[in-house]
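Every protein chain except one is present and positioned as in the full complex.
Which chain is which? They are A and B, in the order written, and residues in each are numbered from 1.
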Amino acid sequence: MGSEERSNQKNECVSLSLMREDVPETETICVFGTGDMGRSLGLRLMQAGYGVIFGSRRPQNCQILPSGAQVLSHAEAAQRSHLVFIAVQREHYEFLVPLANQLKGKVLVDLSNNLMKNQYPEANAEYLQSLVPGADVVKGFNTLSAWALQNGPSDANRQVYLCGDRTEAKQEVKAVATKLGFSGLDQGSLSVSRKLEDFPLQLFPLWRLPLRIALGLTASLFFYLLIREVLFSYITEGKDISFRIMVSLANKVCPIVALTMLALCYLPGVFAAFLQLYRGTKYRCFPDWLDRWMLCRKQLGLLSLGFAFLHVLYTLIIPIRYYVRFSLSERTVSQIRENRTNVFDTSLAWHSDSYLAFGIIGFGLYVLLGITSLPSVSDALSWKEFSFVQSKLGHLTLLLCTIHTYLYGGSRFLRSYMYKWYTPPGYMLCLVLPTVVILLKLLLITPCVDRTITRIRQGWERGVDQKNAKEITPLML
Amino acid sequence: MGSEERSNQKNECVSLSLMREDVPETETICVFGTGDMGRSLGLRLMQAGYGVIFGSRRPQNCQILPSGAQVLSHAEAAQRSHLVFIAVQREHYEFLVPLANQLKGKVLVDLSNNLMKNQYPEANAEYLQSLVPGADVVKGFNTLSAWALQNGPSDANRQVYLCGDRTEAKQEVKAVATKLGFSGLDQGSLSVSRKLEDFPLQLFPLWRLPLRIALGLTASLFFYLLIREVLFSYITEGKDISFRIMVSLANKVCPIVALTMLALCYLPGVFAAFLQLYRGTKYRCFPDWLDRWMLCRKQLGLLSLGFAFLHVLYTLIIPIRYYVRFSLSERTVSQIRENRTNVFDTSLAWHSDSYLAFGIIGFGLYVLLGITSLPSVSDALSWKEFSFVQSKLGHLTLLLCTIHTYLYGGSRFLRSYMYKWYTPPGYMLCLVLPTVVILLKLLLITPCVDRTITRIRQGWERGVDQKNAKEITPLML
Partner (left out) sequence: MGSEERSNQKNECVSLSLMREDVPETETICVFGTGDMGRSLGLRLMQAGYGVIFGSRRPQNCQILPSGAQVLSHAEAAQRSHLVFIAVQREHYEFLVPLANQLKGKVLVDLSNNLMKNQYPEANAEYLQSLVPGADVVKGFNTLSAWALQNGPSDANRQVYLCGDRTEAKQEVKAVATKLGFSGLDQGSLSVSRKLEDFPLQLFPLWRLPLRIALGLTASLFFYLLIREVLFSYITEGKDISFRIMVSLANKVCPIVALTMLALCYLPGVFAAFLQLYRGTKYRCFPDWLDRWMLCRKQLGLLSLGFAFLHVLYTLIIPIRYYVRFSLSERTVSQIRENRTNVFDTSLAWHSDSYLAFGIIGFGLYVLLGITSLPSVSDALSWKEFSFVQSKLGHLTLLLCTIHTYLYGGSRFLRSYMYKWYTPPGYMLCLVLPTVVILLKLLLITPCVDRTITRIRQGWERGVDQKNAKEITPLML
């Protein structure tokens, strides 16, 4: 094999462990456990040029292991390698206690995952460390899918998160990960392992609340508009306009949800500022609900952008719809038949064009906000740049989209026929929250309020003796 | 110079090598080779504050080197620095053999690239190591363009991939890379160097097959539709509708290619599942063609998204086209002249709006799939999240787009005039593959089949004595 020849030539070790001088031709790695994980990992390790020894309770009975791998008893296997992957379920970890002597000074890699969060009082890796205190436990490889373990890295399976208390042990495991084609990322001490064990279990944890809000809003608006528009028309006029559900109704729900969620995205920041103003300090924690809300602002904003995107598509296909083409043609036909002369209404043209222009520029900024939310883009920005985009441009976007909606409504606010069954039309509902946010924000950026807020955020506290606290002028950011 | 003063003050070494105590005021780096690469690198090293000594066979003859650099014979130059950049072509590496003594314990950085893949039996860096076994060879800097070597990092020239067998040597080179403004990435042992040497040669290797499929599909569809629509109309009716090529025809080719490639993106997964079902194990390799196909699914999907994007644009500009405006106006005119009364067809309105609505939501999900394919986004997802998006939402996208196409066809399937020259219209052709994929997928998610598949993917094998294999319950992912 090519790789063996090469290691003969150079007589140098791939592993990062710097102590051992006599390096074997092929480095050997031990895998405890002959289940799916063990076999998948063993296969991949052998492909990368490692010698693999499986540790098994009844080694003579294992017939389905990858060819080329040795199978020994746990105790024998442990003595043949400095690195031992533990591919066994946590419930069976006790079998390692009698092996404490053989495992002393070895690096144990805990690959295990749980079926749900908080299944056990402590993390699996910490439990393993407590059972074999003489070994160096490294948590890792558990965030990969079994597919990736067997076939190497692919999207979302590129990074091997590692944690452990001993740096050399982590570097040794990182070197193996690198050789298997993954990129190892040191996440800190073993106390991080619970986080790593929870990682594969999570399914968009930060997206749940915003998604629920979006779905709730969408569903309730849909039924509200269904009753107000389709049912009203059917009951009072006997007209069946149910076909409007697919596009017209959807194109009312989408912008309302989008604007409301954009306002929800900027509302907690305003709340927080007023709370700091009221308390006169920034060193007291926000209430739990406000913290949770602030943490999911990015998700609220991105969902809002999604709905705005659908709104744009729904709007742009308007002229292709059969219904619209039919109506426009009918209007022309009736104009001729009734011999009416239409007069061009300049103010209507202004109105219609402004409404569209504000929408376009608002959507352009919206997309810009979305792009700067991409991890690689926001990582490349300084926080001053990021907060400029997300706060200044974000509020500008909200303002433009709110104006867009006001212009859409136009003078219709005053006409009584809009209030079918005494309910306001949808766009009025969606204007409430954004208007509140914009007014509160305007209040916050008036010079006198802004000055106080700035001082509080630089560490000033109302009612505290500033002379003593500032004995050495502190840093201000 | 400012940087010299600073190093005087602190008397500390920038290099990461921890052994040497007596550090010179300015660290000196040696560059062998006075060609373009050598000069570019030397210039950049000097700008970063290093002292640079060029090694040359005839040092007195070198007149075009950056001012400030020293030129010595190879042997002399090697003694002045711990780090030697080898900016010489591989064919001339033999001149290093007599220098073995001077290079002992030094770090040699191999910058070389080849003109094509597999030009030599072993990687250049491995060949270099075999010539000078006493030195530590590090492969690196070869993935940068000459422009970046001279002028510092820019897009796609930010990362310096390094590999080598000795950690300290790699860290020393990484420190230099950092000081030049690049970010060094340790890629593992020297055996990786072939991969690094191939990297600058590649031009979208994973995109070739998908691009060929896309181009082949596009070209054949274009000619099929050209014959069926334009030529047919010209020959049978004598009408010249060739102007339709630019938009109407393109807007038929794009969605067909998009939907077919989306189906091609999900077909191999379905094949693989049936193969695993048939074989009763996941531990046997897939046939080579299936492996290659599965590896380029992402590229197939993204190209498909590109065609879908063009389809959306082509569709949205429909109402601006002269042809469309003319036809609509003519229809209204003829309606009045012939004094016909059009009746609004609710079922047609439903049909037209549903068709558009499915398309919009399908495209929205499509874009979402594209965004989660961005490296920085997919790296931030757990594989559970990634596979949820790409598999669940991906199949949903395929379903929505297929329904969109069925609705577009509508009842036209049954009308004989659609089969000009006995050929089916384009949208029928493009429905074949997606329908097959969706039906097979439906089969796979029926409870009984799904259960077997899941067991196989957790490592269960048909016909294997499970009692022995599972002596210690293995990990399941």
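Quick notes
Definition applied: a residue touches a chain if its C-beta (ideal position, glycine included) is under 8 Å from a C-beta of that chain, and two chains touch if they have at least 3 such contacts.
For clarity, every value in this text was computed on a predicted model and none was experimentally measured.
Of the listed residues B:278, B:322 or B:422, the one in contact with the hidden chain in the full complex is B:322. Among A:75, A:360, A:432 or A:445, only A:360 touches the chain that is left out of the view.
Looking at A:218, A:378, A:435 or A:452, the residue that reaches the missing chain in the full complex is A:378. The chain not shown here is touched by just one of B:310, B:368, B:393 or B:428, and that residue is B:310.
By the touch rule set out above, chain A reaches the unshown chain at residues 126, 129-130, 133, 165-167, 186-191, 283, 298, 312, 315-316, 318-319, 328, 331-332, 335-336, 342, 344-346, 348-354, 356-357, 360-361, 363-364, 367-368, 373-388, 390, 457-459, 461, 464-465, 468-477. Take chain B: the residues that touch the chain left off the picture are 3, 6, 9-10, 12-14, 16, 18, 33-40, 43, 49, 56-58, 61-64, 66, 87-89, 91-92, 95, 111-113, 143-146, 148-149, 155-159, 175, 178-179, 183, 199-204, 240, 242-248, 250, 306, 309-310, 313-314, 316-317, 319-323, 325-326, 329-330, 332-333, 336-337, 374-377, 379.
Definition applied: only the chains that are shown with their structure count from here on.
Taking each chain's centre as the mean of its C-alpha atoms, chain A lies 23 Å from chain B.
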